[in-house]
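A protein chain is absent from this complex, but the other protein chains hold their places.
Chains here go by letter, A, B and C, matching the order in which they are written, and residues are numbered from 1 within each.
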Amino acid sequence: MNSNRYSVILGNLGNTCDRFLPTGYKEAFPKKEMIRQAAAIPGIAGIELVGTWDITESNVAEIKSALQEYRLVCVSIIPDLFSQKRWGLGSFSAKDPTIRQQALDETRSVCRIAREMECPLINLWLGQDGYDYPLTADYRGQRRILMEGLHIVASEFPDLKFALEYKPKEPRNHSFQARAADTLLMAQETGLDNVGVCIDVGHAFVGGENVSESAVILQHYGQKLFHMHFNDNFRSWDDDMIVGSVHLVEYVELLFWLQETGYTGWYSMDQYPYREDGARAVAESVAFLCEIEKRLTPQRCEQIRQLIATGDATQSTRWMRELIFKS
Amino acid sequence: MNSNRYSVILGNLGNTCDRFLPTGYKEAFPKKEMIRQAAAIPGIAGIELVGTWDITESNVAEIKSALQEYRLVCVSIIPDLFSQKRWGLGSFSAKDPTIRQQALDETRSVCRIAREMECPLINLWLGQDGYDYPLTADYRGQRRILMEGLHIVASEFPDLKFALEYKPKEPRNHSFQARAADTLLMAQETGLDNVGVCIDVGHAFVGGENVSESAVILQHYGQKLFHMHFNDNFRSWDDDMIVGSVHLVEYVELLFWLQETGYTGWYSMDQYPYREDGARAVAESVAFLCEIEKRLTPQRCEQIRQLIATGDATQSTRWMRELIFKS
Amino acid sequence: MNSNRYSVILGNLGNTCDRFLPTGYKEAFPKKEMIRQAAAIPGIAGIELVGTWDITESNVAEIKSALQEYRLVCVSIIPDLFSQKRWGLGSFSAKDPTIRQQALDETRSVCRIAREMECPLINLWLGQDGYDYPLTADYRGQRRILMEGLHIVASEFPDLKFALEYKPKEPRNHSFQARAADTLLMAQETGLDNVGVCIDVGHAFVGGENVSESAVILQHYGQKLFHMHFNDNFRSWDDDMIVGSVHLVEYVELLFWLQETGYTGWYSMDQYPYREDGARAVAESVAFLCEIEKRLTPQRCEQIRQLIATGDATQSTRWMRELIFKS
Partner (left out) sequence: MNSNRYSVILGNLGNTCDRFLPTGYKEAFPKKEMIRQAAAIPGIAGIELVGTWDITESNVAEIKSALQEYRLVCVSIIPDLFSQKRWGLGSFSAKDPTIRQQALDETRSVCRIAREMECPLINLWLGQDGYDYPLTADYRGQRRILMEGLHIVASEFPDLKFALEYKPKEPRNHSFQARAADTLLMAQETGLDNVGVCIDVGHAFVGGENVSESAVILQHYGQKLFHMHFNDNFRSWDDDMIVGSVHLVEYVELLFWLQETGYTGWYSMDQYPYREDGARAVAESVAFLCEIEKRLTPQRCEQIRQLIATGDATQSTRWMRELIFKS
């Protein structure tokens, strides 16, 4: 019996490309088939959709009914503010006011869709909002204009939550929303309760963060951790791998702290299985997290609290070793 | 004619050791001789002192008179909360309340000294406040207790400014004050106007930050950039090298933004010339920064503003190339 | 008057995409127009072509005549062993022998084209030859099989030189030819004089290498530096930026050592100007390198030799500062 709720971004089950092979390493499936596959993954109860890719104002009814058919909840929608040529120099923070207006409108459209889908959360990944070269970005002005755009949209849809997903780089060499604390500052600056942060575990690794500490900081300053994306990598890049394929200790500690700080959102898979079968890769991630969840019994959580209070590195390491090899 | 004010941490001119050679690579000079050497470096007008190492309640008069003799200003004092065995598990955030009390008392002592020295700023580098291993730190509780300690001391000395110097790691594997934005959040949390942040450029490099953007963020949220430490490194570690020995473009952009955001504090050298002559190494750093300062004329600053407004990477790169090779 | 010979990979002038925007940030130009643009860049005398993309057995005559029309030399050809679905799990090192056979055949085809083009060098970037996850690669067996493939092709075309271009990662999470020394070991293992290494400066940065030292090592063990690709990045990823937009000192030292160790190959630009005008971005790179080349007079090279012999960090840093700001 899980109490954590697991979901997946639908695109994880689709084709995946990179800059060297833009047509992708695999074949694409029809949308409906991807939904069916997602529903078949043990533990998956929710879906994240990307605007334009997965859902538009014209196919809402169809997608809604497909999700219902498979008893899946729409957990969040991610506006497509990153995969169109017009966003190449930014969306909310673009220097061109026409583009900024389009970004607002695109987000509003997704917000209306979310309401129809009874989806409570907009996940904003502003991947194109950043800069590539020295002496090309107005760190002050563009940051302010970005925040103002967030304020406008989030004010208009007070019934929705907006989670800002940070990432140090890619597709821009530097993102404006690069790390947990920077992004929290911007969320706070809006002065709105419905603006918070999404941690993508892989992005946090790339940013050199201790992801548990990032989660604690976001929760400490007003329960601002709104959403979680899970994947794994080798720390130098957003490899978007199967959860647990590289890291272990970090996930154990993270799941403890998510629980400890009262995180009640979804545990959503966000991978890029370039050369793997998407459904199997996602299933493996969920299975890994479930194994950890299962072990974080009230008794073990109390042990962790005591380890933390004591702070003895050898004891903590021994506890983890026994968790791995003896439980 | 410089308008930036340059200073140096006195210890830069002393002996330097590492974990393999704890007795140091060089010979130590008497304190007075180090002050004389500092004063002889072209451009240096101020000194930073470390509590205990350089200054105690008992030698204040002596040091004050030595600085006056050489027409040096005491720019900041750095309490020694990192180089004594008792701080090994933290100072302000130590789990042991006795140690925390000692940290408060030590800082208060330095604050009283600062008043006597007419030194307006305490630079707090809490190097031992962090953690080494997973499952050993209370990210939430220790962070709060650290903040409360800062609040206590900074409230008692409202005439002094407190600059929190962040650093991702070393001597702990993870610092609680690790990056610009995390540290700003803690400064804000004190609710005190006299608590801000110190950027050590090398620490920012190690943290993967664009140091110009960090400076802008700190200034944007209430002019919280209180102090600057300068040195250089290869980005993976706090090598504490001569300024400009590795980076160039970053310093040009940084000096522009410091001016642009109204930074009026000192430009202080903070190096570890392990195997170099200290005075010559510091002199080289100051000379490098002066060359950049000289080139940041009002006309060129206006050009930078236009480059930033335009955001054309090729134009910005060309401008920088011409600054380097044609000016 | 340059004595270095500068060239460019033709694709630098085309459209560029990434995994989020596979259709690209710009518009594509016709091949002939790209050649015209390349020829118009001051200093460019040579072109690198990618097999399949730019040149096939069927358009050799056409491309050859186009290059002649613009007085451009074909410097190298890069077989396309990375941008087709069939190479997704490797080319020369694929576990599937059919794919390995295809990789050999594709390379042979490019070798025949090279002979027709009077192009002396095949640049082999085996980007797909690597692995993504722990416990999935046969480090020993696949490495051997890769080497054997190289031996087969390079033996068949002893009149051509084969430069192995290493890169730590991307598109695979780990490449078999990841760093300079690893790749040199494999080149040596073939036992063939016509197999050497290509340094892509950006790849070396990402690998944490001091690129000058890498060049020296390759030359020290049998003059094995066969080719050079130039671009810049922020060290954590292959950003493929304009040369000199981030680094400076490294390029000065590198150009010195290339000359010092008798490198006589081309200085070829290899960028990805995602959002920039390709021709202007390449032109800026060449201009930057020419500025350095111009300053590396025999007199200054002799000064560098003395600095190196002395090894005084302050003197070396001062020399560099004066080169930048006083020459």
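In this section, a contact is a pair of C-beta atoms (placed from the backbone, for glycine too) under 8 Å apart; a residue touches a chain by one contact, two chains touch by 3 or more.
Just so it is clear, the model here is predicted, and its values are computed rather than measured.
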{"item": "Identified contact with the non-displayed chain, of A:84, A:259 or A:317", "value": "A:317"}
{"item": "Chain not shown: contacting residue from A:73, A:152, A:248 or A:301", "value": "A:248"}
{"item": "Touch with the omitted chain, as defined above, among C:47, C:145 or C:216", "value": "C:216"}
{"item": "For subunit A, the residues touching the chain missing from this view", "value": "208, 235-236, 241-242, 244-246, 248-249, 273, 275-277, 280-281, 284, 287-288, 291, 312-314, 317-318, 320-321, 324-325, 327"}
{"item": "In subunit B, positions touching the absent partner", "value": "16-25, 82-85, 88-89, 127, 132-134, 169-171, 173-174, 233-234, 236-237, 239, 241-242, 245-246, 272, 274-275"}
{"item": "Contact footprint on subunit C, counting only the chain that is left out", "value": "89, 95, 131-140, 143-144, 168, 174, 179-182, 184-185, 189, 207-208, 210, 212-213, 216-217, 219-221, 249-250, 252-253, 257, 260-261, 304, 307-309, 311-313, 316-317, 319-320"}
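Keep this in mind: only the chains that are shown with their structure count from here on.
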{"item": "Centroid spacing, where centroids are CA-atom means, of subunit A and subunit B in whole angstrom", "value": "35"}
{"item": "Interchain centroid distance [CA atoms averaged], subunit B/subunit C, Å", "value": "40"}
{"item": "Residue list for subunit B, restricted to those that touch at least two other chains", "value": "208, 249, 312-313, 317, 320"}
